[in-house]
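Every protein chain except one is present and positioned as in the full complex.
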Amino acid sequence: MVPTFWTDIIKKPEQGIYPHIIILAHMILGTGLVYISPRSNLAFLVLITSFFTLYYFKADQRFKLIVGVVLTLFILPVVGVRNIFYLEVIFQISVFAALALGLNIVVGFAGLLDLGYVAFYAVGAYLWAFFGSQQYYVLPFAPGTQPSNLPFLLPGDAFYLFMFAAIFVAALTGILLGTPVLRLRGDYLAIVTLGFGEVIRVLANNLDKPLNFTNGPQGITPIQRPTMPQAAVDVFNKLFGGVVGHEVSPADMYNVMFYLLALAVIIVIVFVTRRLDDSKIGRAWTAIREDETAAIAMGIPLVKMKLAAFAVGASFAGVMGVLLAGSRTFISPESFSFMQSIGVLSMVILGGSGSIPGVILGAATVTILNLQVLQGLSLHLSQLRQSDAVIPIINFAWADLSTQLDPAKYQRLLFGLILILMMIFRPAGLIPSQRRKRELASDEAEGGE
Amino acid sequence: MKRFLKSINVPELLRPLGQLIFFSLGSTIFLSAIALVLALILDRTVVGQTLFERLNVSLYTYTLVNLPQVAIDGLTIGFVYAAIALGYTMVYGVLEFINFAHSEIFAVGAFVGVEILIALDTFGILADASILMAYIYLILAILGGMLAAGGLAVAVERVAYRPLRHASRLVPLISAIGVSFLLQDVIRLVESLTTGQFNRIFPTFGNFDSRVILAKMTMGTTPITLGMSIKSIIVIVSAVLMLVALNYLVNATKIGKAIRAVAQDHPTASLMGIDVNRIISLTFLVGGMLGGAAGVLYALKFTRIDPFVGFFPGLKAFTAAVLGGIGNMTGALLGGIVLGMLETFAGSYMGVFTMGAAGSEYKDIFAFSILILVLIFRPQGLMGANVAQKA
Amino acid sequence: MALLETNNIVKNFGGLIAVNKVNFKLESGRIVSIIGPNGAGKTTFFNTLTGIYKPDQGRITFNGRPLNGLRPDQIASRGIARTFQNIRLFGNMSVIENILVGMHVHLKQSSIDTLFHLPFFKKEERESEQKAEELMTYVGLQGVGNELAKNLPYGGQRRLEIARALAADPLMLLLDEPAAGMNPQETEDIIRLFRRIRDEKGITILLIEHDMRVVMNISEQICVMDHGEKIAEGTPDEIRSNTQVIEAYLGRGAAAGQHEEKNA
Amino acid sequence: MSLLSLHDIHSFYGHIHALKGISVEVNEGEIVTLIGSNGAGKSTTLRTISGLLHPKQGTILLGGKDISQMKPHSIVLAGLGHVPEGRGIFPKLTVKENLEMGAFTLDDPEEIERRMEYGFEMFPRLKERINQYGGTLSGGEQQMLAIARGLMLNPRLLMLDEPSMGLSPVLVELIFDIIKALNEKGTTILLVEQNALMALSIAHRGYVLQNGKIVVSDTAASLKQNEMVQKAYLGID
Partner (left out) sequence: MTKRLLVVSLLLIAAVITISGPVAAADQTIKIATQSPLSGDQSAVGVDIKRGAELALEQMSAPLVKMGFKVELAPFDDQANPDTGVANAKRIVSDPAILSVVGHYNSGVQIPSSEVYHTSGLANVSPANTNPKVTTRGYMEVNRIVGRDDVQGVVGADFAAGKKVKSVFVVHDKTAYGQGIAEFFKKRAEEKGMKMLGFEGTEEKANFDSLLSPILAGNPDLVYFGGMYSQAAVLFKQAREKGYMGIFLSDDGFDSSDAVKIGGQTLLDGGGTFYSTVSGPASIYPGTAKFVADFKAKYNAAPQPFAAQGYDCMGICLKAIEAAVKANGNKFPARAAVTKAIRDMKDYEGITGKFTFNSIGDPTIAKYFVIQVASPSPAKWSDNPVVETLDIAPPK
């Protein structure tokens, strides 16, 4: 007789205590696996998908919050420090999640297709790159020919100040770029925003003469980081030293710090997006997306509202740009290509435009696919190719498989497929957006679901 | 046969030629005037002096002497953009939809054409081919490119666009962006599996590279020759032929009228017994073939192509189509020429006029700013969609 | 002084005169219908009032202030609300949110209030939610607040569109064929609703309608348009016996038939 | 056996249940008219017959063949002409090109030429404006062009959707005389009209449509006297 506990958990994982157990089990399982084999991708995927279970299973909110905090603030940093590749993946997931949330406001809420979103990311990055490095003193020199012992313009800690400044600078750029074109129809606007993305990239690449603002293609380095208080490193070591297994250096701590900063920005973005969504502005955006003519008839000033969406979306990208400059200590025009804009767009489309959890899921999926899965597959493939293993059934020697078939090389193919298949089969995305249910006094229809 | 000849209405055939000459001359004169005026103003300033030190010739003579060559170059690239823009305009006319993947259909045409010629080259046929045979092989390559690109365009419409025909406006556009990226990597995959090469190079054969000298001038001490390479002439002639053929097809044949009818009113057209889906596929076929031919011509003129060759010309051609008045074929023609001229004038003279501060690398930004200005101040484009005039 | 006044409004589309020198006065607190055969220019006139079309000639004044040159959203915020011939609700938004969008014009919450949920924001949201629920009950949609607009039955969607329009506390309500596609029972309800709106809320109603049963027994004033011109205006009885109207509607000879009946 | 028969047709227009089970018969050589006030479902009926809308329920037989699920362009081949509401001429095609579109499925240029001449006989004004764009014609001329175009394929059944709309009474008179003449030459006609009495003056039989249902059907003569028609139009209870 199979113990009732197990059959119950499989039959109705909905009710009562079971979902909590499943979430906890998944988290512990994931952490354990990563601990045992710190370099296996599968273990890491198991850990990351525990977020998915956390979101999906019905459990009471406070429990979910606690588990969420434990996962993001304790488990992930520790796992990250043990294997800095995981921390980099987690960091990039949070960076792209923030960008996707920003773009989500423009595409998901206001229904404006922005193909040059990375322009605002670049504005933020070059803002801190210029002020946080010696570039001010390099103005008169051609790229590469400047003397090496130049002073820094500002102290490193001005980084936090510039994270706020970026909000307004990027929002202003959004308004400047948006004002002339937001009257345009959807497809024209898409092409014009694509133009903006390219214009900003070309400017970044060419503003090295007459005055050398961006140091052209050489990029700007070294860019300062906020100082890392030694106390923080000690506290981290004291707390997690045992679990981590080795002394954590300030350099590693910087990775953790920037991850936590990105997390903080995401929390702020989700907070702001939720608040805006559930208000006059949010309803106006959704109305514009649903039916512009009807929205106008309700007295909604179309261009003003679209501009607001553009500016808010841009400011988030600006902040993340400053974060990128700080974490990488190096900025060059290569990071702001059209491919990046399309990458972020496919995250929003895959996840579900207009839905906050969906967009975060989309960002995580695409980043993991791009950094881990594709790269892992092609590494595995090249390992097989160099061993004399043979595919069992058709005994086709791996070595003969052409080197051109590495999956990692076909990132564009992946983005292309995502966009096409999602549009045809699931335009609403993986987690479609639903408006928040309101507790209404006159709600007889609510009843048991 | 006699009946067929009688049925060709000649004025319709020649109409675009008149427009071609008018647009080309018009834009040349207009832009030359601006360049010369600017040169006069800047001559006295420091810009004039630095040029004088360098080439001991006044800014004005420098601008004047270079003008014809810049105009011809502008015209050549203008016709390339016009030929590609036709593909965008055809599809937009019928479906009010920007076929973002047209740039990759153009690239596929280029690749198929070049691969045919490389295959012929490896068999050693091209090397010693007579001039006549060289042209025949070129035409063969262009036809190959057209068929491949046309077929691909129809397939793309059938798979990625038809299911979305009644979706909201942005959905098919996002799908088109997806198709564009997918095709870029598919070309790269096929190329790397078959030839292992990334760059493909248009084999040199026939007299395409030789140059026809039109005039000899001297600027100060340096002799300046005004001329065009045979391949530029071929590009212009083929582009003109394509425009004339398309114009004739759309304006003087039954199928062409059906295309225009569907463009104006899908439901009523179906009440005339026109199978709307078939006409839309046909439009993609014709648009794709034009794109394919433009691709092979591009490869002929610029020698090297790679799987990502379509992106920038595609964007420029779209700007040209919008500049001329999207959906309006003559508009694509006008937009292409004007954009080509503007870009070449900017590229050639901006470096000198701004003493190197803003050189030709701003040429592309120039094209985008034109697009944005046109969309703001005259969204229906120069030719204007609401001008009650033949398409 | 009339609430709405238009004098010789002209609107043409490439040579085709759609609205030709229409003079029109609308006193506040009344229900007036505009009728006329297809292609008579009713909808074009309607759209010039709401700003979708810019009139080529003539002036429109509403509540004493000119409307010429204003954007449709500015006109809406002046107190003119409207519904559409083919229903244009925000399908993926809930019933109550559709109504809340209608209140956009009157909500004063700033982005700062919204971000920090300041007391003013909470008060305004609570009040507007209550007001929305009252409106739902008013038009007979109580209890379906969280239902998506697109899932409502056809009659429900019509009433939601009216509730959304009322949410802006308009001075005038423009209805574009509100009774289209409704069965007799639904038509009865809608007529009663319009009367309550006029009597209880004092809102002036201007509607375009083809269903003569609705027009005849709801309107205090009927204006008949044909070929872009106003050919008749008056009470339902006057219009019913007006030869020009009958001819416009039923074609020549009908007036004669009508005429004989009267004499016989 | 009737040329066209609709049996219990239910058709939806967006949300609106526009046709609630209508059945109509049109016999060879007849002029049958479908009258009723706006929004009664007249145009929806024609759009359902010609395939622009597919009925949710019920069957449509044209010459015995079920065309309810066929595509519009194949229904046209089965011999049905439809002059749509608002005339539907192609504004940026010339008069000649519009007529050529009407004969799209014909291949023989001489035959097309001959039928165009036949059209010009009926509407001489069109010959004067042969190379003018459809969009620049007056309302009446557009209506003539639409009818001439509908006749290019010698349809067994010609459907006309409110030919009188937006025309001055004199032109309406002319159009209706032409329709009568066409019928006498053998074309079966299904006429949808808001201008009831004009329609009934030339029709053999008529159906009165109200809110998607047939309320009465009778010979044209008796319908003229019938109160129901006046009620349906003027809302007199």
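Labels for the chains are A, B, C and D, by order of writing; each one numbers its residues from 1.
The rule is simple: a contact is a pair of C-beta atoms (placed from the backbone, for glycine too) under 8 Å apart; a residue touches a chain by one contact, two chains touch by 3 or more.
Only a predicted model underlies this, so the values are computations on that prediction, with no experimental measurement involved.
Just so you know, the chain we are not showing touches A, B across the whole complex. Touching the chain that is not shown, out of A:I66, A:I267, A:M339 or A:I391: A:M339 (per the contact rule at the top). Residue in contact with the omitted chain (choice from B:T28, B:N66, B:S238 or B:T283): B:N66. Contacts to the hidden chain, counted on chain B, fall at residues 54-55, 62, 65-66, 69-70, 73, 76-77, 185, 188, 195-199, 201, 204, 209, 211, 219, 222, 224-225, 227, 229, 298, 301-304, 306, 308-309, 343-348, 351-352, 356, 359-361, 363-364. In the full complex, chain A touches the hidden chain at residues 10, 13-14, 22, 26, 29, 33, 36-40, 42-43, 45-46, 49, 52-53, 56-57, 83-85, 87-89, 92, 142-145, 148, 202, 205-206, 216-219, 221, 249, 251, 328-330, 332-335, 337, 339-340, 370-371, 375, 378-379, 382-383, 386, 403, 406, 408-412.
Assume only the chains that are shown with their structure count from here on.
The set of chains touching chain A and also touching chain C is empty. Our note on geometry: chain C versus chain D, Cα centroid distance of 32 Å, whole angstroms. Our note on geometry: chain B versus chain C, Cα centroid distance of 51 Å, whole angstroms. Distance from the chain A centre to the chain D centre is 59 Å, each centre being the mean of its Cα atoms. Taken residue by residue, chain C touches two or more other chains at 14, whereas all remaining positions touch fewer.
Chain B has residues 388 in contact with two or more other chains. Taken together, the touching pairs link the chains into one ring where each has two partners. Interface residues of chain D facing chain B in the complex, by the touch rule stated above, are 50-52, 71-73, 76-77, 82, 84, 88, 90-93, 97, 100-102, 104-105, 109, 133, 135-136, 149, 153. By the touch criterion given at the top, residues 272, 275-276, 279-281, 283-284, 286-287, 290-291, 293-302, 308, 435, 437-438, 440-446 of chain A touch chain C in their complex. Against chain B, the residues of chain A that register as touching in their complex are 111, 113, 115, 180-181, 183-188, 190-192, 194-195, 198-199, 202-203, 205-206, 209-210, 338, 342, 345, 349, 402, 404-405, 410, 412-413, 415-421, 423-424, 427.
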